[in-house]
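Provided herewith is a single structure, encoded as structure tokens, for subsequent inquiry.
Only a single protein chain was left out; the remaining protein chains are all shown in position.
Take a look at chain A:
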Amino acid sequence: SSHEHKLNFKKSKEVCLNYIQDAMLQKQWKRAAEFLTFYIESLEKDFSTAYMGPSEMIWRIGTEILCHHSHSSMKQFNSFIEQMKTLGVKRYLKVCLEHAFHLLCNGLIDEAYQNLSLAESWRFGEQTTIQDKEMKLIQAYRGLLDYYSWSKQKNILLEHGQNGFEDLSVEQEMHSCFRKAAVNLKEIIKIPGVWDLFVKCYVDLLEFYGDHNEACQVLNEYAYNSKFPANPNAHVYLYQFLKRHGESKKSLISALKILHDIVPSHELMIDFNTMLQKSKKRKKRQLGLEVIFAALDYAGWKENVKAWSCLARQVKQIVISEKHLDWIKQEWNSRKDWWPAFHFSRYLAKRNWQENESLSYEKALVAGILLGKDGKYFKYVSHQGCKAQVKRFRILKKFVNKHNPAYLRISG
């Protein structure tokens, strides 16, 4: 009966698909390609009116096979994709976008640009939200490519400028590139998302044409709009922008303060700490201590010499001046139950000493002040250091012994 026939047909299709998947997962691309031709054949005889899910499957599987198959060429790939574009209306934009990605990854930037422009002009009835998003992405990537050609022309122009002659046509082209890029890039960065690449390019364009206000506004929007995800890069870009334009320390610090609040382990925290340490205000110096302590809480910073030396320097300063020992005490209170095991165990002392002497020196200084001269870490490292007759370790030992009362005040 026809029902049974349909069932069998469906079943054999599924089996075929399983074979394809199996072959692909074992990197047997040739085998997978053979099965795929059977699968396509089976579809030709499929008169079912169901939604054409298989067209997407064929596109995905075919692309994957062609990407890995040893005998495939770019020409073959392009013709396959062109066929796929006509096969499924719903996925047309997606296929175009992926095609452009493939071309870009293979260095065919002009072809990719053409492809994107072509896709941009595509119209088919009412657009779904997904298609709308895909269209925006296509435009954005085209804008990005426009930006790259703008930047190329800019470089040419700058070179020519150095040589002392002007080229009007290049300049005009550059401006038109700017306009095309700016329009599209501006469009996408309004929509909530992660647009690091596009924002950077757009800001670069604006900065070149001197529109600093607009650039600043774009960066502020990207960093502070609550509809956007909490992207640390947004704050980093803003900070870098402010720094480039010589903004005041205060605004730099406030930008980094926010970054510290969302990502205490960001690598810029070292800059932040140095900036704060230099400050004359007590509050800021205290914040600096807080920042460096917080950064060293993270596993990724465990062996960061720079961070440890920042902490060691500040702690040393405080101990020598004997003012603000309460700052250290305050920070230490929430850490004294786990930092010794996390940072200052005997095992780590041994390893740090073997692997990185300067790290062990900085850490030993901090350990000596926080845990006293009898702490495992300090004891081991200073002993080894003295044994190896390294001068700074002897000085370190003296320093810690002299300031042992500070330890008592911190721990007490």
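To be clear about the criterion, contacts are C-beta pairs under 8 Å (C-beta built on N, C-alpha and C of every residue); 3 or more make two chains touch, one makes a residue touch a chain; residues count from 1.
Simple rule for what comes next: contacts and distances are computed from a predicted model.
Considering only "Hemoglobin subunit theta-1", "TAF1C polymerase", "Cytosolic iron-sulfur assembly component 2B" or "FHF complex subunit HOOK interacting protein 1A", the record for the omitted chain gives "TAF1C polymerase", by its UniProt protein name.
In the complete complex, the hidden chain is touched by one of A:Ile270, A:Val291, A:Ala312 or A:Val381, namely A:Ile270. In the complete assembly, the contact with the undisplayed chain comes from A:Gly62, out of A:Gly62, A:Gly288 or A:Gly372.
Only one residue in the set A:Ile40, A:Val305 or A:Val390 touches the chain that does not appear here, and it is A:Val305. Against the chain not shown here, chain A presents residues 17, 20-22, 24-29, 53, 56-57, 59-64, 67-70, 98, 101-102, 104-107, 109, 133, 137, 140-141, 148, 151, 155, 191-198, 200, 227-233, 236, 262-263, 265-268, 270-271, 297-300, 304-306, 334, 337-338, 341-342, 345, 347-348, 351.
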